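Attaching a single structure in structure tokens format; questions to follow.
The other protein chains are all here in position, but one chain of the complex has been omitted.
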Amino acid sequence: GVSTDSDSTESGKSGKLRIKFVINGNLGDRSFFDSAYAGLKKTEKDLGYSLKVVELGSDRTKWSSGFEDAASGDDYDVLAAGTVDTVGFISKLAPEYPDKKFWLFDGSVDYTGRSGCSNKCANVYSVTFKQNEAAYLAGFLADKLVAAKALPGGAGNEKVGVIGGVQIPVIEDFVVGFKAGFKAAGGNPSSGVLVQYVGGDNPFGDPAKGKQIASAMYGQGAELVWPVAGSSGLGAFESAVAAKRYTFGVDSDQFKTLTDASQRQTVVTSILKNAGNALYLAAKANKAGTLAYGKPAAVGLAENGVGYVDNTNFDKLVPAAVRTELEAQAAKVKSGAVKVPSAF
Amino acid sequence: MTSTLEPAAEQQGRPETQGRREFLATRRRTVVVELTMTVLTVAVAVLIAFLVVLATGKDAGGALDALLTGPLERTPRIGRWLADATTLSLLGLSVAIPFRARQISLGAEGQVYAGALASALVAINLHLPPVAAVLVPLGAAALAGGALGAVPGVMKARLGANEIVATLMLNAVVVRVFDYLLTDHLKAPGSSAVQSAPVRPDSALPLLSDFFQVPLDQANIGLFGMLAVAAAVWFLLARTPLGYRIRITGSNPDFARYGGLDVPRTIEWSFVIGGALAGLAGAHLALGIYGGLQPDMAGGLAFEGIVVALLGRNNPVGVVAAALLYSYLRVGGDVMEQQTDVGSDAVTIIQAVIVLLVTARALPELVKRYLARREAR
Amino acid sequence: MEPTEETGEPVATDTAPPALEAVGLGKTYPNGTRAVSDVDLSVPRGEIRAIVGQNGAGKSTLMKLLYGLEQPSAGQLSVHGRRVRFSGPQDAIALGVGMVHQNLMLVPSFTVAENAVLGVEPGRAGRVDRAAAAERTAALAEQSGLAVDPTARVDTVSVGMRQRAEILKALHRGARILILDEPTAVLTPQETTDLFTAVRRLRDSGMTVLFISHKLKEVREISDRVTVMRAGSVIGTVRTEESTPAQLASMMVGREMSLDVAKPPARPGARVLRVRGLSGPAVHGVSLDIAAGEIVGLAGVEGNGQTELVELLAGLRRPTAGSVTVDDTDVTHLDAAGHRRAGIAHVPEDRLSNGAALDRSIADNLIVDRHDRPPVARRGILRTRRIRELAEDLISRYAIRAPHPDAAAGALSGGNLQKVVVARELSAKPRLLLAAQLTRGVDIGAMHFMYERLLEARDAGAAVLLVSADLGELLALSDRLLVIKDGRLVARFDDPAGLTEEATGLYMLGVERHPDERITAGVR
Partner (left out) sequence: MGPVLDVVLSTGFLAAILGVSTPYVLAALGGLLAERAGVPNIALEGSMLSAACTGALVAGYSGSVWAGAVCGIAAGALLALLLGVLHLYLGADAIIAGIGLNLLAAGATSYTVFALLGDKGGTSRLHSGALPSVRLPLIEDIPGVGAVLSGQNVLTWAALAATPVVAWLLYRTRFGFHLRAVGEHPEAARSVGIHVHRVQFRALALSGALAGAAGVFLSMGAVSFFVTGMTAGRGYIALAAVFLGALRPCGVFLAALGFGTAEALAVQLGNLDVPSQLVSAIPYVFTLLALAFFAWRRRRASRTDAAPAPLAGPAVLESP
């Protein structure tokens, strides 16, 4: 559906910049799209943009024509879209509508003009997130915590678990980074990091399966489980409460978003992929005329595009020594002294 | 022997011809009534959809307008409608054939993936001369789909294994193998998305836009291919011995066996041909719609194919008509969702209501009876 | 649901009202078929009333109206003087009407007792007391003289027992009016006799019985009065003892007709069928020959292997031992298609289950054995014009009462459907014709027509194996007669001309048997 937050034709006349956010999925995922939406929403108030949202749903057969339709209207100045799945559509549409701007987050178009864009995507701003950097810190923190037996009530295994939705590059990027961080902290990722995928008909919406997997991981001695599986991950927090163990959150600060107090207590930190922030910054730069169209951008720890949450629970659960080491690692990653491997 | 029952002409002749005329008239009337009733039901379904939207407090007029006229407003949407109808028709035909042999094959999903996989593998890797570049991948898709159809077919025909379970399970296996191959072996190098390399341009199904010089989205010559396939299926069922065997087996397998038909072979063929058609639907997706392989590329489509087949009463002409109608509503639903403030959930609900009402065939009958009773009173 | 009584109009006052009365009853099916029109019928209490009529005369439909299975489109019904309108069989049952359907209505996986009590099961608090059900069924069977095995599954028992189970079902519901739609069509003479004994006993205890049959002999034996139907209407009702078969037959068909079967002597030719030591399910070491141009009858009490023997010969079952050749073709291990290619045609005993595809057209039903051969198919394509012509031709030649070749076979009455089967099988010009229950459920006119066609096929040089539950028919038509008991041939009559039904019955029941040498004489 379309939520017109302000009347578009009027805003067109009034000279407001009109953003059309086309979602190849639905709002309400509580992480990625919601975060992007929040960022764009903020531009309305702070920067005077107007926003229109088009949800295409999860049926892939509808996406292509959905984008065509969305682009063909004259009710926008900027078309924003996310995820690698939309790269093809943006590459095709950008040359067809050279007067419009396209913002692509969490995916990158080919600016060489060899494939995709025939105009070398000169009107496309694309930004990717170095989720592997944040995941690296998560892995580092995880190993330090379990190696130091810092988490109360643990059995002292140097073992943690990661639950992915499905085995796709975006998820793998998390896993690879996590394992690298785990290793950097002195752990053995091949025996110490259990990785498992939800899979099935609804991999990001099957909390029962997520809970089973988390329970199995705790049963096999994992001290801490990090679900990277959308709503399926919600099951993992329940499992953590039952097992009296710990979790990491993902995409948003799940210590805040979880409503159950005992579940919240299990969340040591959350790994953030800050799509909203990236889009807000892009909008700001666009207004100032400094947004870099025509070449790829990537945001990582240094740009605050990804990161981890440091809150009261973090304070409570992470010993000062570990915190110091973690901050040192973060600085190294930011400065480029540590190169984190990627699944891409 | 003194037979006394000559087919006496004066006694039998007259009523026979009269009965004949009545029979033909009734048959004609039935067709007309059926068609009118179908149109009426769709109208009622749309009306109810209108009420659903109204009940949610949204702009029902605009929504209805988007649903009904949206698909025709712009040529790319017409293209999308035709492309969608092509896939759905092929899927509908693919299940209609086993259905006609009274085999409930739910295996279209797996067969679509198999067909897409086979066609894309050929179309990505083999360098072929122009026309062969399209035909060979299509053939590969039909072969792959047919081979996959043969598995439940043989299990059912030779062992008596339940085909509903066999096809559902096979779907689950094939989808997972497809996912595995796509992510681990076929993913385009350098692509950050899970998708295969694009098919060679020679192998992509030529777009209708190029012929008609109007943008028609992904609609391609697969549309004509589908019409040819539908005609072939009609011919197969109505005019060939195999089609006859399929029809008779579906009607009464004991009679078929008694009559000397090879029932197991017939059942196998119904699965294989159905599988081949679903494979072609997969090729249409891979070569025509996506230009490559994507995860979840046929999600849910196979069930829509069953709906189309049953709405079209397993009759090839009916299936194509049903597919056109159904995909029109699908595209209209998308337009409604994108242009108005009706959410995707409401669109899903409306589509469900339409499916349910269109299949509820006795509804007009009941309404008629109710009106008649009221009149009588 | 209570039967709705209409405004109390005084029906009969002083004399006892008729058990069943219909006034102006009519039924038009939704497809426009007017199956019953303006029927007046009155059956007094304690009478056995036979209803006769040609195929499609509307007998079954009328019975369905009386039992509430169909609702009339016109007219009124009274039961024991009370105006009633049945909304379903439960209303009829509540008023003591019971019905045994032409096509038996039993749940195959249930036992005889479970079927008998279905709908009125004994037991407390929603549970079914199966022991009590079996007991009651056994007791009821004892009382009424209908022998059944209460604990046997219905799909494993003989047709005769199923028939008896159906009657017990009605009795168990306390039926006082019993409708029997062609109950004897599938019974042996012995079973028929037993059934009649039971029915008379029921009548004597006050039961009113409506009895449908195509066998005038039976009708005359059992009924008190006969109602004749033709084309949906009642033509008349006569006292049985005052009627003659010829009179009834002419009432049925609307003109004079003779009932004799005149059969010119056979001129047997060369051997066509050669069966040696054939064994299979329920068949043990059967050896026999049939020559071209002769009809060999196979007599036997139902369930003694004749069904299985015919199906073995038709290729529908696999033999475990022995050999079968037809005209030098060894068909022993061929499937049904192979048998048909060898020149075997088969009129199956149960046309509904495997003789026809009911929802397909008559034309489709007529070409099943030749659908992939000229003239029906050429170069892998069906030729619809030829098929239409063929169907039209057969429909007129076999006097099938059907509006159009495209009409569904299922809309035909039982007798006309049988004509479709016979037309198909005989028009294949078979070398060997296996005819099982050729005239089951077929009216007299059609019966004669079938006999004539059968003899025609014989005289054209076909070998014919005729199996029938109607012994009279077997004796009249057979050039030679074999008797089967427990899957073995027990008697052989090379000239059955002087044979009586009673004498044959002794062999069928196993009281007498021929020595093996006599049975296999000349069969090497």
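Assorted remarks:
A, B and C are the chain letters, set down in written order, and residue numbers restart from 1 in every chain.
Here is the rule we use: a residue touches a chain if its C-beta (ideal position, glycine included) is under 8 Å from a C-beta of that chain, and two chains touch if they have at least 3 such contacts.
If you're wondering where the values come from, they're calculated on a predicted model, not measured in any experiment.
Every shown chain that the unseen chain touches in the whole complex is listed here: A, B, C. Looking at A:V127, A:I213 or A:L317, the residue that reaches the missing chain in the full complex is A:I213. Screening B:L24, B:A132, B:A161 or B:L227 against the full complex identifies B:A161 as the residue touching the chain left out.
Contact with the chain not shown here comes from a single listed residue; of B:G139, B:P198, B:G225 or B:P253, that residue is B:P253. Per the touch definition above, the residue from A:A36, A:V195, A:V250 or A:I271 contacting the chain not shown is A:V195. Within the whole complex, the absent chain has one touching residue among A:S231, A:T247 or A:N313, and that is A:S231. Touching the omitted chain from chain B are residues 99-100, 102-104, 155-166, 168-170, 172-173, 176-177, 179-180, 183-184, 247, 249-253, 257, 263-264, 267, 303, 306-307, 310-311, 313-315, 318, 343, 345-349, 351-353, 355-356, 359-363, 365-366. Contact between chain A and the unshown chain involves residues 26-30, 166-167, 194-197, 199-202, 205-209, 211-213, 215-217, 219-220, 231-232, 234-235, 238, 258-260. Not every partner is drawn; the one left out touches chain C at residues 67, 69, 88-90, 93-94, 99, 101, 105-110, 114-115, 118-121, 123, 126-128, 169, 173, 280-281, 316-318, 320, 359.
Everything below uses one rule, namely that only the chains that are shown with their structure count from here on.
Computed centre separation for the pair chain A/chain C is 76 angstrom, with centres defined by C-alpha atoms.
Between the CA-based centres of chain B and chain C the separation comes to 43 Å, rounded to the whole angstrom. Chain C contributes residues 31-32, 253-254, 256-258, 260-264, 314-316, 335-341, 346, 348, 353-360, 364, 367-369, 371-372, 377, 380-382, 384, 396, 399, 401-404, 406-407, 445-446, 448-449, 451-452, 455 to its touches with chain B in the complex.
Interface of chain B with chain C (complex): residues 1-5, 7, 11-12, 16, 19-20, 22-24, 26-27, 238-241, 243-245, 247-248, 251-252, 254-262. Those residues of chain B that touch chain A in the complex are listed here as 74, 76-77, 80, 84, 87, 176, 179, 183-184, 187, 191-195, 217-218, 285, 289, 294-297, 299-301, 331, 334-335, 337-344, 346.
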